[in-house]
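Structure provided below as structure tokens; questions to follow.
Below, a portion of the complex is reproduced, with chain positions unchanged.
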């Protein structure tokens, strides 16, 4: 019986590193990150398949359409490496199986990943960085530029290894346990709090309406501020959110809307 | 000045979506490509850190929640991040118009990205050929090769916008009547609501969670707490939120 071919730690690391650097390099409307996926599998393929035919089949297998949030998506590469290893050792895993697995994981991991990383983690870190910048200047961007990539690089590599070790079942178990949703809940609490704080500093809408009766001038904005400071700014956010979520308008549409409404407001001397 | 503009245009490439050189997407688009980081670099290069950071904070807040699902990009934060503060500083314009200036800049960036996205199909087809030959290096070359396109389409426009834009903006500014300046300031004040709104649209599934956003808003308005303090308190809250929810998601 033939010896079991095990992927060396070095190969796994090179595979991950290739993906980590070059995941977006040749993105296109047709294949998305397909070439990059294949690229990241080269070290694995080279180590596992000495036979030319097998190698060609492997290259073709991984050059198909692929797309995922690239930073946490590395978990799929780990799983795929494990599947390839089993296949190279004789397990009955055909092209179709491997592709099905990749496609099955792609969707949910894109959703989760986009929500958690650019949708939650990055805004939180940036909001903190803005806060620091406000008081301590350039320390803010430095903080972000150190913390974010370090944390993500470690996480991404960890997830690759996790995918390789846990295999497909392990990943699916976690995704179905609901824990990820609760984690997203908790992170969204943090994110919303911080976004609210940020909005209070960076969104500014105030009215210039005044009533003058005799020598007394009443400024509407003054009254609004006494009732709830920043009322109009908050209102603007709610309107935007409403247009995007309930009315399903595109961001560009909403931007046009804001330009027009403020224009009318300025002309009518409301703002 | 040409050298400085060249460096900025180069950074605008390095921080663009897809540019792999600085830790891939993580160090590139998601770090160098963030307006706050970009503005700081511009400030360093042009020697006016204060204005740069002022602009940086403003436009970062505005585009803080940008996500690009499936490579669909609503505004190109990378171009915005480098070109807006650079144009403002070079033409000595009022930083308050930054949010408005960011709009056309961001749309130019998006157009470029959409072009790249189509052009890159070419590399995929050549890669297919190499696969049939079992030529791994060829595939690698295709993945890296796409960067030639990316570089050309990012660096050149950025350089040109900066080179011609600063003079143009200076001229333009002299001609603008005060009411327009006021209008642009008002617009600049509301535009960040778009970024925040997009984020809310994404994060909030159960409307009651909006209340937490309002609390954050009020903590600043009423108690004048800095964001760092609010973030730390929020983190503590989030930990117990996670702990006490016992696996039941309300907003997920």
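Which chain is which? They are A and B, in the order written, and residues in each are numbered from 1.
Convention: a residue touches a chain if its C-beta (ideal position, glycine included) is under 8 Å from a C-beta of that chain, and two chains touch if they have at least 3 such contacts.
This structure is a prediction, so every number in the text was calculated from the model and none was measured.
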Number of copies of each distinct protein chain, complete complex: A x3, B x3
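Keep in mind that, in the parts below, only the chains that are shown with their structure count from here on.
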Intercentroid distance (Cα basis), chain B paired with chain A, Å: 14
List of chain B residues in touch with chain A within their complex: 17-21, 23-31, 34, 36-37, 39-40, 43, 49, 53, 56-58, 60-62, 64-71, 74-75, 103, 117-121, 123-124, 127-128, 130-134, 136, 139-140, 142-147, 150, 179, 182-183, 186-187, 189-194, 196-204, 209-210, 212-222, 225-228, 230-231, 233-235, 237-239, 241-242, 245, 247-252
Residues on chain A engaged by chain B in the complex (per definition of touch): 19-32, 34-36, 38-39, 42, 45-46, 52, 55-56, 59-60, 63, 67, 70-71, 110, 114-115, 117-120, 122-124, 126-135, 137-138, 140-142, 144-145, 148-149, 152-153, 156, 177-206, 229-230, 233-234, 236-237, 239-241, 243-245, 250-252, 254-255, 258-259, 262-263, 265-266, 271
